[in-house]
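Before we start, here is the structure in question, set down as structure tokens.
Only a single protein chain was left out; the remaining protein chains are all shown in position.
Chain IDs A, B and C follow the sequence of writing; residue 1 opens each chain.
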């Protein structure tokens, strides 16, 4: 059933989201994530940055497409692979880098780290690194929004791997029976760590399975097409705000980097990697913007340079930020 | 979606299972369970029997229909509501009663109790009273059978309530991807404790949901028709023995007694109870046997009397069985 | 002041109703609550509350991991959930959400998040066999970020539940099946009277404090839940033998109130800890080790732990009774430490 997973070639243009600024903004946000991830990988491999990392190169369109459809006061839950979600939800490069460097100026004061980045003021719960663990939590956020009679929406990001976890089913079922304003976003990148989806489910069309079983609207979408993702998310958000949630979105995408740290990805067939490299969401969207005449190749390059410069500057700052002191060890345990 | 749940009126006669002895045997086994449960209820309410009880009056056809299709060396997992499964799988009234009275002659030496009756030699794992807990365990039994290259089959009994538990999904999914010889038997009796199924799932057609999501054969069957259950189980067993498992069977039935102990069932609408009382599997099957001319009403009555006499005699014995001594407290912890 | 004599189930129900009235962020979430014609959870604590709060009694599917996760999310978003399991044993299904998310979320967010979440769990061996009988205190005592209390009478039950609801941290409340005072169809054989005279009007009982239930000078007996009651009965018998036992209701298992406990130990020099649940790895171990650290120089003899055997809970009454510490064993332990 993985045939459906080979990414479509075309960008589905959204009718009413084509203001040039908006489109260029989407592009820049994706580039920001890519540069962040590539830069962090370098810092990590050079031993300059501590900890471990799980990165999202190749998946930028899912984070940006979904989060662009949200308000700041909508909440997302994320995973161990949360840098992209964070930047897409509006966390700053600086607060993230500071966190990754373990500085007290980091978004979680250095206590969270790469797997747990978040900023509640920005609408992002610190990443929950237990696969599937954020799914019921997002349902809980949505339950609160509903009980508080607000129109806020919760979004839970998770991978294809999470679909096997009990927490997924328990969370989706409760959201369904209580009509909660929550959007479940499954970033199906074909692998859970080194394990291909076809080894862990008989039918890999997750959206069809979930829609059928839980009686909620579920769609499978080209997750490397940022506009398609954005449009789907916008529709889902509207549905949830109108009290007709939840919605399930399966975004087909691919991880162009290792699962974590120094993973050489030997479990991914070369042809598969190549096919998906050609479907790089940034390349695709960049080419589409050029084709539309909104920008030229030099312009795309300029975006990248600018973003990279900002990143480099932030790295300089981050490395000089104050670290927590041992007094901070025992704070923040209790309110 | 609960329309599908109102029980059909007719007995589906099995073509090739109509040897009179076989049919009368099914009947007697169901009566044995009913008499056991009614007798135990009395003993419990009178304060003669210790502990707590969860009973299966009204659901006798599920246990008997399924277990009749099994060999002794096939294994079942059961729940807190396991008396019927036990008797259907061939445990004796005596070893069960002894267990319920806490005697050292009980099937689990009195250490298990009502919620944990079982006998490995008879192919029954002690009841697992954590809702959903037996489901992955049954998959594990089936995995062993498969690795051992036997044609044994595992059956997991559980209720509609278990379908919301993560353990259910994790277990069924693994059974599916590994083609395990396991039959999942969901006794859908409309309620998990006091909670109606429609409150805990959007679509209450469990078989359709499970079949669709896990890509396994799944059927919904009149669970108060012992022959229909038997035929479905026989087919499922053959499929599993042939290496084409797993199979999911949803058996529609109804609990004609309290959830536990002294539950007055005030949450069940009177009409619903009445409708289902008319669908009592023993009455239905008895009437069908009479109609077929295999037995008359006096004969049915005689079966009941005989079974009851045996039960009463077993109670007399059970009350005189030796109890464990405090030395037994610390045995059986480690092998 | 007028008072009413209530059992724990009733006083908890009253506390929940009052807190839900006072603060509309408070809601209940659990299995078989708010079902018309149902029982109000496994032990009648929430009986009838759905009539008063139809929108704030969330009856869940049987999905403990999931609904503790839901409670976690709701608490983060400004609600104040009271989540309960029907039997403490099922907390093990939710352990990931409780320990990995609920207890850690504040710390790993660098203090951004408050988690005002109350969890309630009935514990204790009561003729139900191994999987509906455990004392779960050991698994949650000492989990950083979590407060743990155990209530042994109706006054505390009401006051501590209220304090827990108002606390901005996750609080686990352990209750004992034999102490609820549940009535009618939910009556428990072997139940012990834990009723209190409950004053009208609002009050809270602070979460971090132990309570001296009986003063004495020879030996300090520490217990909680059912074992506190047995300890008091033992103290009565010991008094008849001329042994003066001070009995402390530990009550706050996390954090431990070492001030109250230590003050007593410094006077008596002898300690017996009574715990329902296997001895090895129990809460008593922590109490014993802490007492030794806190005031070891005052101990005349090693701290004695009276606890259950290291076995799963057996069903048959004769073994369950042997499993559960009883008054004679407590008396015997006290006599033994009196040898020093």
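Please note the rule applied: contacts are C-beta pairs under 8 Å (C-beta built on N, C-alpha and C of every residue); 3 or more make two chains touch, one makes a residue touch a chain.
Quick caveat: nothing in here was measured; it's all calculated off a predicted structure.
Participant: Of the residues A:84, A:112 or A:140, which one touches the chain left out of the display?
Facilitator: The single option touching the absent chain is A:112.
Participant: With the missing chain put back, one of B:66, B:139 or B:233 would touch it. Which one?
Facilitator: Only one of B:66, B:139 or B:233 touches the chain omitted from view, namely B:139.
Participant: Out of B:96, B:154, B:183 or B:207, which is the one that touches the chain we can't see?
Facilitator: B:154
Participant: Given the full complex, what residues of chain A touch the hidden partner chain?
Facilitator: On the side of chain A, residues 47, 50-52, 102-103, 106, 108, 110-116, 128-132, 161-162, 164-166, 192-195, 199-201, 261-268, 323-326, 328-330, 333 touch the unshown chain.
Participant: Name, in rising order, the residues on chain B that touch the hidden chain in the full complex.
Facilitator: Touch with the absent chain occurs at residues 75, 77, 106-112, 116, 118-121, 125-126, 128, 130, 133, 135-145, 147-148, 154, 166-167, 169-171, 173-174, 177-178, 331-335.
Participant: By the contact criterion defined above, which parts of chain C meet the unshown chain? Give residue numbers in ascending order.
Facilitator: For chain C, the residues touching the absent chain are 65, 89-90, 92-93, 95-96, 99-100, 103-104, 107-108, 129-131, 138-139, 141-145, 254-256, 278-286, 288-290, 292-293, 296-297, 301-305, 309-312, 314-315.
Throughout what follows, only the chains that are shown with their structure count from here on.
Participant: If you take the mean of the Cα atoms for each chain, which one ends up farthest from chain C?
Facilitator: A
Participant: CA centre of chain A versus CA centre of chain B: separation in Å?
Facilitator: Distance between chain centres: 46 Å.
Participant: Would you kindly tell me how far, in whole Å, the mean C-alpha position of chain C lies from that of chain B?
Facilitator: Result: the chain centres lie 36 Å from each other.
Participant: Hunt down the residues of chain B that sit against at least two other chains at once, touch-wise.
Facilitator: Expected reply: 164-166, 199-201.
Participant: Please list all residues of chain C that touch 2 or more other chains.
Facilitator: Residues 60-61, 63, 65-66.
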